[in-house]
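For this depiction, one protein chain was excluded, whereas all remaining protein chains were kept in their positions.
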Amino acid sequence: MALKTEEMVLNMGPQHPSTHGVLRLELQLDGEIIKDVVPHIGYLHRCFEKHCEAMTYPQVIPYTDRMDYLASMYNEFGYAVAMERLLKIEVPERVEYIRVIMGELQRIASHLVAIGTYGADIGAFTPFLFCFRDRERILHLFEITCGARLLYNYIWIGGLSHDLHPDFIRLTKEFIKDFRPNVIELNELLSYNRIFIERTANVGVLPLETAINYGVSGPNLRASGMKWDLRKDDPYSVYHKFDYDIPVGKGDKGKVGDCWDRYYVRVLEMEESLKIIEQAIEQIPEGDIASAIPKRIKPPEGQIYTRVENPRGELGYFIISDGSLNPARVKVRAPSFVTMQVFPELCKGFMVADVVAILGSVDIVLGEIDR
Amino acid sequence: MRDYIYNFWQGLYTILVGMKVTLRHVFIPAVTIQYPSVKPQMPERERNRLYVNMDDCIGCDQCARACPVNCIEIETVKSIPGEDLGTTSNGKKKALWVTTFNIDFAKCCYCQLCVFPCPTECIYMTDVYEFSEFQRESLLYDFVTLLPEERIQKKKNYEELQAKKEAEKIAAAKKAAEEKAAAQANKPAEPKPDNKEENKQ
Amino acid sequence: MMYDWLYNLTGSELLAMFIVSLLPLFVFILPFALLAVLAERKVSAHMQDRLGPMRTGYHGILQTVADIIKLLQKEDLVPTATDKMLFNLAPLLTFVGSYAAFAVIPFSGFFIGTKIDLGIIFIVGITGLVVAGILMAGWASNNKYSLLGAMRSAAQIISYEIPTLLIILTIVMMTGTLSLYDLSEMQTAYFWNWLILGGPAIGIQKILLIPLMMMGCLIIYTSTLAEVNRTPFDIPEAESELVSGYHTEYSGMKFAMFFLAEYANMFAVSAIVAIMFFGGYQSPFGYLGNTLGWNWLVPIEQFSWFTAKGVFFVLVQMWLRWTLPRFRVDQLMAFCWKYLIPFSFVILLLVGLISLM
Partner (left out) sequence: MKTAEEIFNQLKEKFGSSIIELKLDKPVEPYLIVNPLEVDKICLFLKDENELLFDSIMNLSGVDDANGAKEKDDKGLETIKGGTLSVFYHIESTKLKHKLTLKVSTDREKPEVVTVTEVWKGADWHEREAYDMYGIIFLNHPDLRRILMPYDWEFGYPLRKDYKNPEFYQGMKVPY
């Protein structure tokens, strides 16, 4: 007589310590093995797109910060690039360089959060605090320049709100000098730790075809073995002036595209961003940062879709203007929204403890999913 | 068999390496500060609470228009010609009484968009960040320097002025109408010359 | 020993036994638990470049007192849908299970609860009670997460008893005694007589035994670590998945019971490792008391040496906790059955051969 085991439905979230925000995962469990995952989102929906239709173009920037609150500098960067292409404004060289430096610093800060919380999800609590200690120095750099630590409203359409702080360059050099040994130390503590590898290798494997079909982008796509980075494949700003390479998942601890690859691609990417910042600091030209900011922004009727390489993936802005002061429609293609779509695909057949590991490795932010 | 031993050895080795790292951190001084006794040092471009220097404010409503969350509420009253409202720090003559200037800090998102358009730079951000309250209403700051009675008084003066102007206008209109009527009455007597003079007056 | 001395002093057997059984609790366990909670927070803080509690007393000394008072005045709520009797019994069982082990641990030559000959077997049997307590807590709180947590911890503790027993078997085979008191007495006079360095064996046997003994100490340390649900094996109360496992529904004094039981168990486990491999209360370099001739000083020295070793091992446990990530349940089982148990069998075999030589 076959033993009748009925499936147990386990609700993870929305108040769960490891769901990186307000997300409810409905797990159909057969014992410990996961049959299916149904994500429920919308708890953090603040109708960003409805707000934009009531704001003038410059007033939208504080709203873009609040979407992906861990990488708000890059959200503004994406919006500014989209608007400048729509208005066909030429931005002075110095502004482009400062934006690249700020963008790459924000990428390191966002990756530090991703790596830190991933360690904490797997159970190692110390790397979490090391990552946040280093991130604190980046936030201090942002604070002395534009006054805010998390939501900056710093990159405007056509320029910047403040120029660099006098000792910004010195402090950034110090940060880079101190940060490199910390990354090596973090690797010793977490990346090569046998238990960490045991928990993450061959878990949540994302094959390349499904990744492309779902439109996954950013570190998650690169971990699956595809060399696709918008800074090189769909260039914007002055990224073409620097030489840096794109780390790709090689599957040296397990299959290509497993959790360990997604984690390790982010660690390598931090090193690449450091290289970009160093070169940008050397070549930064002088110049005025607010010369190209138009007094009143009234773009011609039309629509544009631009995308930038946000730390979490491809952040796309689709802006439709009807010739008035307010945008007719601003649609944001959020990378975490697309990654969350592929998440059930990754979890099938793994255990409850792995759901936490996979969720940590895809590094989603709920502000961006729910907008 | 070979990778069995390798796994065991690699596990042991990486655990010892990890422990070496944490042990070294025991002797590295802590980076945290004890907040209430040691206050963090704020950079000078810090963006926390707004402050409005009222005697420079000319009531131009630029900041209220720039604010994305509409948390600044301004009402102004025109001054009576005789009154002297003083001049702003950079010498501009003030013409409006600002009777209400509220900023609702519960709604403010500290984005600093209001600071840039202000012509007299009277609104700027200070580095005060400890201003939490128990009720949400008490976060509604009123910056006007006039006493409540003075505000009502200013409004009343302005209404009286309006009323007076109204009265004069009506009187003038009535007077003009009477003259015209009078002009018509004696027009049939001498048609041409009078009209021109009247028009001139 | 202590019991006879008290018996002569008070004249009544009952009173002496009562004092001897209460002594470890009030003199040692409670102060140790208070200190261990504070030490855990300070050690973890300094390992992570922060300062830990600094506000209560100088450098946070009174932090645990504050915790205890907080837990005391907290409402001790019992959720309605729980199985009341089991719910209340569970914390008692876990506490009794971990505290009873102290009856046979020889703190020093003079003070030992009861000098029974089956010391080790008694300890292993009593810590089995803790499993029953955890299962009861998991089942009684009638909540999916606690049930999962209890199931996991029961499987974990039972499967990690086997390597512990195997290593205890090798020690017993080598030394021929089960009583902890005799075991400590045997490893007397200077540290090269400690069991980790081959113990009372001589010559070539000692040399051959050293690597095996070190491996055995490593295995028993990791497996007792799993029995206490600490560090890489703390899956039952894995915050990230099971929201602190079986004691999710507990609050107030019951939670304090679980907390106290965990720390008492931690010391019991490190005491066992210290006794079996590091010479219990024997001092590595002989006694000051003997050289100076004050015989009453020797037990005090022995007591201090014993606590020093115990506290050192507890610190190592804390050190491990803040370095390593957590195992998954099936990896934990695989580690135990595929790595620890085969190794302990090999050691049992080799030690047997060597001691026959």
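The letters A, B and C name the chains in turn, as written, and every chain counts its residues from 1.
FYI, a residue touches a chain if its C-beta (ideal position, glycine included) is under 8 Å from a C-beta of that chain, and two chains touch if they have at least 3 such contacts.
Small disclaimer: the values here were computed from a predicted structure and weren't measured.
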Problem - Neighbouring displayed chains - absent chain, whole complex - result: A
Fill in the blank from the handout: Where A:89, A:212 or A:290 are the choices, the one touching the absent chain is A:212
Practice task
With the full complex in mind, choose from A:26, A:49 or A:188 the residue touching the hidden chain.
Solution key: A:49
Practice task
May I ask which residue of A:175, A:228 or A:350 touches the chain that does not appear here?
Solution key: A:228
Completion exercise
chain A residues touching the chain left out here are 41-42, 45, 47, 49-50, 53, 85-86, 210, 212-216, 226, 228, 233, 300-305, 307, 314, 316, 318, 320, 328-329, 331, 333, 337-338, 340-342, 370-371
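Keep this in mind: only the chains that are shown with their structure count from here on.
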Practice task
State the chain with the largest centre-to-centre distance from chain C, centres being mean CA positions.
Solution key: B
Practice task
Express in whole angstrom the distance between the two chain centres, defined as the mean CA positions of chain B and chain C.
Solution key: 66
Completion exercise
Cα centre of chain A to Cα centre of chain C, whole Å, reads 45
Handout entry: Whole-Å separation of chain centres (CA-atom averages), chain A against chain B
Key = 35
Problem - Contacts with two or more other chains, residues of chain C listed in rising order - result: 47-50, 322-324
Handout entry: Sites on chain A at which at least two other chains make contact
Key = 126, 133, 189-190, 193, 195
Problem - chain C contact footprint on chain A (complex, rising order) - result: 8, 10, 16-18, 32, 119-126, 129-130, 133, 189-190, 193, 195-196, 198-199, 351-356
Exercise for the section: State the interface residues of chain C toward chain A in the complex, per the touch definition above. Expected result: 44, 47-50, 144, 148, 232, 234-235, 238-241, 243, 322-331
Problem - Complex contacts: residues of chain C adjacent to chain B - result: 43, 45-51, 54-55, 319-320, 322-324, 339
